[in-house]
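Worksheet: the structure to be examined is printed underneath.
With one protein chain held back, the other chains of the complex are shown just where they sit.
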Amino acid sequence: MSSLLSLIDKIVEGIRDIPQWLLTLLNRIPYVELQGKNAERAIVVSLLSAALGTYVLLNLLLAPWIERKVMARMMGRRGPVYVGKFGLLQLIADIAKLLFKEDTMPMTADRFGFNLSIYLMGASTIMSFGPLPWARDLAGTNMSIGLLYIFAVFSVFPPAMLLGGWASNSKYSLIGGFRAAAQLVAYEIPMMISVLGVIVYAQSFNLQAIVEDQYQNGWYIYRAFPGLLMAFVIFLFASLAETERIPFDIPEAEAELVMGPRTEFSGWRYGIILLVEYSHMFVNIILVVVLFLGGWDVIFPFNGMPGWLADLRDDRLAQFIAINIKIYLGVFFVTWVRTTFPRFRIDQFIEWGWKTLLPLSLLSLAIVGAYAGLYVA
Amino acid sequence: MVVPLEYFLILSSALFSIGVFGVITQRNAVRILIAVELIINAANINFVAFASYNPVGDISGWIFALFIIAVAAGEAAIGLAIFINVFRNYGEIDVGHLFTLREV
Amino acid sequence: MGWFLEFNMIVIIIFTLFMAFGALRTDKVMKAAAYLLLTLWGVAFAYLFLGSEYVFAIQLIVYGGGIVVLFLFSVLLTGQEEFQMDKEFVWNNLVQILIALLLFFTLTVLMLDVFGGYELTGNELVVLNETQDLTQTLATALFTNYNYVLPILGILLLSAMLGSIKIAIREEEL
Partner (left out) sequence: MASEILLGKTVLISPFIGAVIVSILAFLHYSRGNKHEGHDSGKHDTHEEHTSIHYTRFENVVSTFGILSILVSWLSMVLLAINYLPGEEHETLQSQFGFFGFKEGGTPDIPFGLLIDPLSVYMGLIVTTLALLIHIYAREYMHGDAGYSRFFATFNFFTGVMLTLVFSTSFLELFIFWELVGLSSYLLIGFWFYKPAAAHAAKKAFLYNKIGDITLLAGFLMLYRYTRTLDFVELPAKMEALTDQQIAIVAVLIFGGVIGKSAQFPLYTWLADAMEGPTPVSAILHSSTMVKAGIYMVARVFFIYYEAHDGHNVFAGAEWALTVFAWIGAITALLAGLQALVENEIKRILAYSTVSQIGYMAIALGTGGKTAAMFHLLSHATFKALLFLTAGAVIHAVHTNNIWEMGGLRKKIPKTFWPMLIGATALAGFPGFSGFWSKDAVLLAAYESKVPGHLVIYYLGALTAFITALYSTRFIYVVFFRTPDPEHKEHVEKAHDGGFFLTTPSIILGVLVLIESILFIPVFNFEHWLNEILEPEVKPEAINYVVAGSSAIIVLLGIFVGLVLYHWKPELRTSLYNIDAFNWIANEFIAKRYRIDQVLYWIANAPVMWVAGILQSIDLKIIDRTIIDTWIVKGSLQLAKISDVFDQGFIDGIVNGVWQIFLYFGRQFRKLQTGLVSNYATIFAATLVLFLTYVNFLVLFK
């Protein structure tokens, strides 16, 4: 009894410290990194973080435009041209259109699940921006489990897809949800295992530390050959499957399932789904870049590097530009793949994930382990 | 300490009670399993909390929590497999109707 | 200083318990699983507040990504779309509620009496901070003191996987 009373006392005592709560908020919110304890720096850092978030979102607007333009060029079209210069504002127009559309929900849909799946996906996507490194010491948060954290927040996708598909009360949605969940689960595991090789080398989950190791000792894509190269291919492949991009967009195969689990979503909900898809793709591309292609490293280290290049490597702006270039090359690559390949069949694809990619990833991990063992020895 | 230990204790005991309540009231086997997962999580919270509040800095409780999560995953997999099999054999998984063990 | 965090914690506690209760009282098993997912997220945030970010991540990956999907799949496979709650109030229900309340009461009293009033002394928690990499400490402990537990756990999970496959698969599929 006495402890209960003291608990209440403590709560009441805590209310008196209201002036302090803002600083504590900044200090304790997971996504904001604070170096030092003083308020000014805290405010600067949080502003920087906010700027980074804005930057990412802007990029998210830019990426679809690039994709559409590239795709159109590959198909012999011109792409968006009317809104803004080169159709740059096309996506903003699209968002505005989606926002002003009528918000419909099927009468037989399960309201709770229908909304929850959208919230879960959106929240997890936004959360995953946190630990992404943009340059040395430039990240939303320098958390020690960064990579694991991204996987953790992404792991909500399968249930969210399944829930959304089920809650729509439509057979297309349900089947699409099933397919999405199955595909996500099937490709999540080889993806994680292929990442383990990188972690063995970096000895950290911290994305900054991973990039720093590549900056010092060389990019992972050519280290522990061919273990990490295999891991890179597997990771690239699995991340394409994870993001359900064409040609792996089996859950939403238009010819079969209309729009898959998103069939019944419209209006702003559909806008969020688009945002989530693109940001998911974007984060995965950044992960590929960070894990295997040196992240913000300008060029891989080699002997006899000229001085100006070494200075450039240390320059944060150069690093920032470098990673952006890599990311947009990745976007270009993804678009290229999208326009080039036809869609897979669901059973073959799942089977391929479990029976080929998983053993291959284990093999790559074994090779990396052997290298690491030799290195330690 | 910023957050007192009592919060976690109350959270875990409440979660545990809710889990037990679920186990004793629910008739759908999947829901019973859900309630069991709640109980396991309640225990896990205690493990992690006591490890975090350990003045010596021993984090064995976290490791225990990790192991418990892994074992719980296996338990859930087997339990659900059993339920699928039960459903296949009896056409339902309502434990109120599955009393083959009872004396007739 | 810690008021805001305590407030957040209280919010998380209420959220978690509400979702846990929802998992039991909702009308559809599918939604129960969704509620379970939210409960697990709440518990995961509690871990975050306890400074154990690694456990937080594992909780989300394994529980949120693994077990809940498993639940959802098995709910759909067992055709438990509709679930009729026992609406009528029976004496049995009263007893059960009473037992649950008594359990909560006794457990809380016991916990608070025995463990209440602890202050963190040696282990200054830095939540999600790189200055003190608790993950490394955790990994060191895992691969030194608990060296033998990991392989045993692997074997256990493997046998559980094979066992559940054997149980769930149809005879003619074998």
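Should a chain be cited, it is by its letter among A, B and C, assigned in written order, with residues numbered from 1 in that chain.
The rule we apply is simple: contacts are C-beta pairs under 8 Å (C-beta built on N, C-alpha and C of every residue); 3 or more make two chains touch, one makes a residue touch a chain.
Because the structure is a prediction, the values reported are computed rather than measured.
Within the entire complex, contacts from the absent chain reach the displayed chains B, C.
Between the chain not shown and the residues B:V3, B:I32 or B:A49, the one that touches is B:I32. Note that of B:V20, B:I40, B:I69 or B:I82, the residue touching the chain absent from this view is B:V20. Only one residue from C:A34, C:A100, C:L142 or C:A160 touches the chain missing from this view: C:A100. Touching the omitted chain from chain B are residues 20, 23-27, 32, 95-96, 98-103.
Not every partner is drawn; the one left out touches chain C at residues 95-96, 99-100, 102-103, 106-107, 109-110, 113-114.
Just so it is clear, only the chains that are shown with their structure count from here on.
Distance between chain A and chain C, defined via averaged C-alpha coordinates, is recorded as 25 Å. If you average the Cα atoms of chain A and of chain B, the two centres end up 31 Å apart.
The distance from the centre of chain B to the centre of chain C, with each centre set as the mean of the Cα atoms, comes to 7 Å. Under the contact definition stated at the top, the residues of chain B that touch 2 or more other chains are 2, 4, 6. Residues of chain A found to touch two or more other chains are 3, 7, 10, 24, 28.
Those residues of chain C that touch chain B in the complex are listed here as 1-2, 5-6, 9-10, 13, 16-17, 20-21, 23-24, 29, 32-33, 36, 39-40, 43, 46-47, 49-52, 54-55, 58-59, 62-63, 66-67, 70-71, 73-75, 77-80, 83, 86, 93, 96-97, 99-101, 103-104, 107-108, 111-112, 115-116, 118-123, 125, 134, 137-138, 141-142, 145-146, 149, 153, 156-157, 160-161, 163-165, 167-168, 170.
Put simply, chain A touches chain C in their complex at residues 1, 3-4, 6-7, 10-11, 14-18, 20-21, 24-25, 28, 30, 110, 112-113, 116, 120, 141-145, 148-149, 151-153, 155-156, 158-159, 162-163, 166-167, 174, 178, 181, 185, 188, 204-206. Of all residues in chain C, those touching chain A in their complex are 1-8, 26, 28, 30-31, 33-34, 37-38, 41, 48, 53-54, 56-61, 64-66, 68-69, 72-73, 76, 108-109, 112-113, 116-117, 127-130, 133-136.
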